[in-house]
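With one protein chain withheld, the remaining protein chains of the complex are depicted in position.
What follows is chain A.
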Amino acid sequence: MLYRQKQLQICHLLKLLGMNNIKNIANLISLALTDLKRNKIRAFLTTLGLLIGISSVVLLTSLGLGLKKIIEDQFKSLGSNLIIVMPGKTFSEGKYRMSSAAQMVPVFDNKDVIAIKKIDLTETIAPSFVKFLEYKGERDTKIYETVISTGDIFAVLNGEAESGRLFTQSDISKRSKVAVLGAGPAEKLYGSPQNALNKKVKINSQSYKIVGILKSKGGGGFGIPSIDDHVYLPNNSASVFNPDKKFLAIYAKPKKQEELGLYKNLINETLLKRYHQDDFTVLDQKELFDTFSSVFTVVNGVILAIAAISLIVGGIGIMNIMFVSVVQRIKEIGIRRAYGAREKDILILFLSETIILSLIGGFLGLFISYTAVLFIRPFFPAYIDLNSVILALTVSIGIGFLSGILPAMKAAKLTPVEAIRKE
């Protein structure tokens, strides 16, 4: 009984939409396609407009997603439990303070490192001092950002050696002059990472042995050292470059992920014993990423909004051509009406034609952006997600509907007699 009622309801709904049965829909589609075939150039150009709009929006979205993924991976590769201690109030009220970040001054020293190490929850901790130093290799002389730290810095940043080894506690205690290079500097200075291994490099006229090259990871920035483009030196032998023996940042990880919040508080308390609360900032990886993310979302939104203007222009093009189509088929409309087609049938006839037209544009736009993304992928991790597919198709149906409704209404309002008589 209930089932029958439901069936009736659906039938009623379909009737309301003017679709008495599926055959009718198939009929509509084939009618629309016949008309589109008759005007091939017109159909092609109309779809082309929408195609360009859809593919530019989809492509820009995929590039944005790719960029976001690169940075997200970079953050993730550090582990979600990373805590960064920075000097000054670099972040306040969830905002990144440029004025303060620009003048970061190394304030922390070994006492702070020891104090944080003493917290029971600490798993690894590494201080770092960053400086631009000049490197003289076989191929080139270049300035690189140099991270001066302990052997634990690699554990904290999840850095692995591609070839050779990382520096160890014994390098630090023996004050050995060793350097670990990122893939970028190794390639620039020696032509290839393999070639750089075990060579001597002159750093501001001091000679260091290259003991390891890091595995490439991409990214960097936002307060986190890049694995690829930096050079890492052990802090004892490199203290010539850091005579004050002060650190710019301290990176730490707790033993358990669940204790992150507590650990952060403990670090905060430990540092408050020595410093004023305005002197340092304790951040976790997620806070850093969220700040970046919110800026990125705004920029991406602006770009997409501008690209979407072309969709509006494409929609206007469809509307224009549908008005032409109505005028040209005025006789056909009259004859259809005379044979018993209702206003609604004519409305649906024209509306389905526009929606099909724009949907084809949407599909082709998706297809083209998919092909383009395939070509981009070897160089950049752009990708199209399900959301953009759904959005692209919904938007093209929406544009078809919005731009088709006025011409279709015009067609439907024609009286049969008028329409047939029209010359």
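As a working rule, a contact is a pair of C-beta atoms (placed from the backbone, for glycine too) under 8 Å apart; a residue touches a chain by one contact, two chains touch by 3 or more; residues count from 1.
One rule holds for everything that comes next: contacts and distances are computed from a predicted model.
Undergrad: Which name from "C-type cytochrome biogenesis protein CcsB", "Bifunctional protein PyrR", "Electron transfer flavoprotein subunit alpha/FixB family protein" or "ABC transporter permease" does UniProt give the chain that's left off?
TA: "ABC transporter permease"
Undergrad: Out of A:314, A:334 or A:362, which residue would touch the omitted chain in the full complex?
TA: Looking across A:314, A:334 or A:362, the contact with the absent chain belongs to A:314.
Undergrad: Looking at the whole complex, which of A:132, A:339 or A:375 touches the chain that is not displayed?
TA: Once the missing chain is taken into account, the touching residue is A:132.
Undergrad: Would you mind spotting which of A:156, A:197 or A:248 touches the chain that isn't drawn?
TA: A:248
Undergrad: For the chain that got dropped from the picture, name the residues of chain A it touches.
TA: Against the left-out chain, chain A lists 41-42, 45-46, 48-49, 52-53, 56, 60, 88-90, 92-93, 97-106, 129-134, 143, 145, 204, 248, 276-278, 302-303, 306-307, 309-310, 312-314, 316-317, 319-321, 323-324.
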